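These notes are about the structure you will find just below.
Excluded from the complex is one protein chain; the other protein chains are retained at their positions.
So, chain A:
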Amino acid sequence: MTEDIVLPASREKNAGVDGEPLLQVSKLTKHFPVKGGFPIRRTIGAVQAVDGIDITVHAGESFGLVGESGCGKSTTGRLITRLLQPTTGTISYRGQDISHANRKQLAPIRSEIQMIFQDPYSSLNPRQTVGKIISGPMEINDINPEGGREKRVRELLEIVGLNPEHYNRFPHEFSGGQRQRIGVARALALEPKLIVADEPVSALDVSIQAQVVNLLQKVQKELGIAFLFIAHDLAVVRHFSQRVAVMYLGKIIEVGDRDSIYTRPRHPYTHALLSAVPEVNLTDEDSAGARERIRLAGDVPSPISPPSGCRFRTRCWKAQDKCAAQEPPLIQISGNRADHLTACHFPEEPTIEGRDEDIVLDPALAALEEGQAE
């Protein structure tokens, strides 16, 4: 991260931190069975997509969830909106356990937890007009706003920055960014308390991403909606979230407020993630002082048989025997600020200053670098 980035300063402290949390997730796991065998198919294993995570989201707060592809971020989002049924663990919304509630029991909560989807080309029914799409949730929940649903839909379109006259248009007539705004309007239609945004900008053009992120931020601030913001883009999460959790292979390995994660990370994986963010060096001076990178080798291990102990140990440059034997607990290790939890036996220094040398774990990359140096 370059130093001249100005962070929005006004809402460093969010209002809802004290008091009962809006959403409390504890020990949540989701295992997808793997079927196999012939002639009788049976369960021969499980993809441990989410394996024992704890998340607390307070009212009005924006909570970021980052991690690389396949680490279980989206599964977590779908579990919280109860599109999926958790294997074990509890999800409680305002103290009410919804982890195994059926559709009828969920009905009163449905309107309070909404979702924004990743792909705006797939999240809108191509056969319905914008008006129908946005008023659909109101119709399902039998909500009749003052002045009728159509008026409300037009208001919502205005809130998300679309022309209310687009009421009778069809999704195929809009661009990706506009479609995502329609998706946001649909999520807002029920006046939710919590919105799970599952990579809401990853499918968009970079120039449009900023608009949509700003829209979400405006919505979050003005309407006081709590967000669970799932993304793999660290910069977007930094811009958007007050608290951030880093996920790796179904587990949360570090969680803390934005400053702690981005300027004082402790977990080696967080260091690796942050160092992977590309930089733009406009002058020679910049490139001279460019920090070194951490380059991890290989892929994330298979979630069907995750490594013992610390799950990151197979790719970690500090791994020792202890890491394989004992799983590090997610705790506030010494040197962390309050509420900054890290799951690591041998944490890094809490800094993002440039390191002395590259850590290149990939042998192919290492050979390449050496060749260049000669």
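In this text, contacts are C-beta pairs under 8 Å (C-beta built on N, C-alpha and C of every residue); 3 or more make two chains touch, one makes a residue touch a chain; residues count from 1.
In this section, contacts and distances are computed from a predicted model.
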{"item": "Omitted chain, identified by the protein name its UniProt record gives, among \"ABC transporter permease\", \"Glycosyl transferase family 2\", \"Protein-export membrane protein SecF\" or \"4-hydroxybenzoyl-CoA reductase subunit alpha\"", "value": "\"ABC transporter permease\""}
{"item": "Residue touching the undisplayed chain, where the options are A:His31, A:Arg152 or A:Arg186", "value": "A:Arg186"}
{"item": "Omitted-chain contact residue, chosen from A:Gln24, A:Ser62, A:Gln178 or A:Ser260", "value": "A:Gln178"}
{"item": "Full-complex contact with the absent chain, from A:Gly45, A:Gly136 or A:Gly224", "value": "A:Gly136"}
{"item": "Residue among A:Gln96, A:Asn144 or A:Asn214 touching the omitted chain", "value": "A:Asn214"}
{"item": "Those residues of chain A which, in the complete complex, touch the missing chain", "value": "1, 5-6, 78, 81, 83, 103, 106-107, 110-111, 113-115, 117-119, 122-130, 133, 136-137, 140-141, 161-163, 165-170, 172-175, 177-178, 181, 183, 186, 190, 201-202, 206-207, 209-211, 213-215, 218, 231-236, 238-239, 277-278, 280"}
